[in-house]
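Have a look at the structure below before the remarks.
One chain of protein is taken out of this complex; the other chains stay put.
Order as written gives the chain letters A and B; numbering starts at 1 within each chain.
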Amino acid sequence: MRLLKIIDLHARVGEKEVIKGLNLEIDYGEVHAIMGPNGAGKTTLANLIMGNPNYKITSGEILFEGKNIINLSVDERAKLGIFQSFQYPEEIPGVTVRNFLKVAYDALHPNEKISVFDFGDKLLKIAKSLKIDPVFLDRYLNVGFSGGERKKLEILQLNVLKPKLAILDEADSGLDIDALKIVSKGINAVLNENTSVLVITHYNRILEYVKPQFVHVFVNGRIVKTGGPMIAEELEARGYDSFAV
Amino acid sequence: MKKDFGEFNIITRKESGFDRRLIEEISFNKEEPSWMRELRLRSLEIFLRKSNPNFGVDLSALDMDEIVPYLKPNAKKSASWDEVPDEIKDTFEKLGIPEAERKVLSGVGAQYDSEVVYQNIKSKLKELGVIFLDMESAVKEYPDLVKKYFMRLVPPSDHKFAALHGAVWSGGSFVYVPEGVEVPMPLQAYFMMASPGIGQFEHTLIILEKGAKLHFIEGCSAPKYSASNLHSGMVEIYVGEGATMRYSTIQNWSKNTYNLNTKRAVIGKDGTMVWVSGSIGSSKTMLYPASILREKGARAEHMNITYAGKDQHLDTGSKVIHLAPYTSSKVDARSISSDGGWSFYRGLLRVSPEAHHVKSTVECSALMMDDRSASDTLPIIEVMNNDSDVGHEARVGRIREEQIYYLMSRGLSEDDAKSMIVRGFMAPIIKQLPLEYAIEFNKLVNMNFKSSVG
Partner (left out) sequence: MEMTMVKPETRVFNIHKDYGLNEAKKLGLFEWRKPFVKRYVEEGFPRWKRLKLSQIPLNDLKKYTGKYLDGNAKILESFSEAIQKGHVGKFPKMGYDGAHKKFTLMSYAFFNAGFFIESSGESKIYAHYTLDSNPVIIENSLVIVKSGSELTVVREIDGTGKLRVSTTNFVVEEGAKLNFFNVLIAPKTPISVDSNVYVVGNNAQVETYDVILGGDKTAVNHEIRLEGVNAKASLFSFYFTTGQERADLECKLIHKAPKTTGYLEGNGVVKENSYVVFRGNIWIPSDAYGVESREKSHSVNLSPTARVDAIPSLSVRNNMVTAEHGASMGSLDEKKLYYMMSRGMDKHTAVRLILEGVFEPLMNAIPMKSVKRSVKNGLFSRI
């Protein structure tokens, strides 16, 4: 049984078909990268796996740990262990990072009943290991955050919530080298034999830090080629058009 | 039996009993000095003459006759526990209100034994020279002080419900803080719930002398139920030179009530007044805490949170009047309307000609949860000189799907997500309330969303 298996998926946004027969398999403990030109629908894929109601699946299946999840709500999928990191995460005024993470953690671990203090300690430890300033934890969620700060927060969430499948959507856009290193370190910290990462990106810069076993080329709503890390270099050299079918 | 709007003004019918005799009975029963009785009678006259306010909530269904019985001194004020609506009992349960308090809050039973708590602070206050006692006793024990200030800031002629209040006021607190004294703990109104009947006509009078400091807390988030459905209380605050006053209120009157309160503060030289109000209950509310910045350097800050749910029309706001130079004010008013509720912000900001170099900002944010609810903002900004800096901003919006999606992607259910966003919206103001109140207010909001998140 794979962690994630997508079978002949077709989906549309509004009236337009954006996913046209997509197949993908991700096993436990693997790092996959999906690369494609902008506007190809890569973010759509991330949203479809997470269950964004604005995207309509017209046919096909998404199996997570063997179970078809296309009728589950977003929070139900999160509870199963799916995590989507956003390019432009929402601002939630008045809700501190700390408070938000506690609530999310509790939702994912309803039986654990960790105390506020213990959680605070846990959070502080993770923040420090990721080189994230603890002062960050008392700011309002994403309010007034720079691009880099928002990315760091997504990575912090990733490390606190420890999902089974982390979908990182263009995680390396808008970051300087230092921030990129922190983000990559954060991603690598969650990787283990039970956790998989799906990095969706346009450029291969991040792939120098988060090494994928599988690279998929995504063009015109489908995955047109799958291979090893070499594919990324091929793309860099030849561009996406060479893969267009 | 509904009364006609017009008849409301002409209560001279003998059967209604709302007359001089009733007022005299009330005064006699309280053993008041003659000057207070005179004030009540004068107020009654004004009340009978004046017409209802020409703005705000619809008061046509308010029936004075139903209220009269509760005014009679020896009438049965307490309801029986059985009469208390289930919805109220449920809320007590969910908020974990202790047994004894439940009875008091629903007007059942007589005295609440807050005596114990009160005794402890009483001696400390005595040491500091602070006077804190129930209003009725204050009238008798400190007549000169009370006479000087009582209903001077809001005279009976101010508006119809001020006049009503003047005639039938009962209970409330009197606080006097002498020069330079900082009262170390917040004083709470409910220490003074001596008379049964939940204080629907409470009068609170607070006087801060030069350099004094006080935090006073009124109300509680637990729902208050009373069979009598009109609340016409009054708060008058005098902030002396350099003094700092903070007045926090949470109002959660049961859904059958009309909450028509008058709150006003006058601030002296370099004094500071902070109003923090959370309104979540009552069927109709008209509440506009007012700050009169009378002398140079005075400062006022108003923070309001209003939650209007099903069948509620909450008309709240603020009045800030700058009468002197170098005064400043800040208003942060937030409202939430949901499930057909109507939240109306009404504000007045006035800068008089002599109030030079005033700085004032007003920000109103309204969150509408659905398309059945209503939100209005009507600020009146009057600036009568040319060297003041005045700004006002308002916005009305909703919770966006993207925000809900984001929180749900982190495992929160839709209700929990909405609840969290609403609490976040209110957070900057709720933060200003004492901790227990903040927690309780958040719980109340959660309950509105059937959310389990704390």
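Keep in mind that, in the parts below, contacts are C-beta pairs under 8 Å (C-beta built on N, C-alpha and C of every residue); 3 or more make two chains touch, one makes a residue touch a chain.
Values in this document were obtained by computation on a predicted structure and should not be read as measured data.
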item	value
Touched by the hidden chain, restricted to displayed chains	B
Omitted-chain contact residue, chosen from B:52, B:157 or B:256	B:52
Contact with the hidden chain (one of B:292, B:368 or B:404)	B:368
Contact residue for the chain not shown (choose from B:342, B:425 or B:441)	B:342
Per the touch definition above, residue among B:46, B:292, B:305 or B:383 touching the missing chain	B:383
Touching residues on chain B - with respect to the absent chain	52-59, 311, 313, 315, 340, 342, 344, 353, 356, 366, 368-398
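Note that only the chains that are shown with their structure count from here on.
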item	value
Chain A and chain B: spacing of chain centres that average the CA atoms, whole Å	49
Chain A-facing residues of chain B, complex	400-403, 405-414, 416-417, 420-421, 423-428, 453
Chain A to chain B touching residues, read off their complex	50, 52-54, 73-75, 77-79, 83-84, 86, 89-90, 92-95, 100, 103-104, 106-108, 140-141, 157, 161
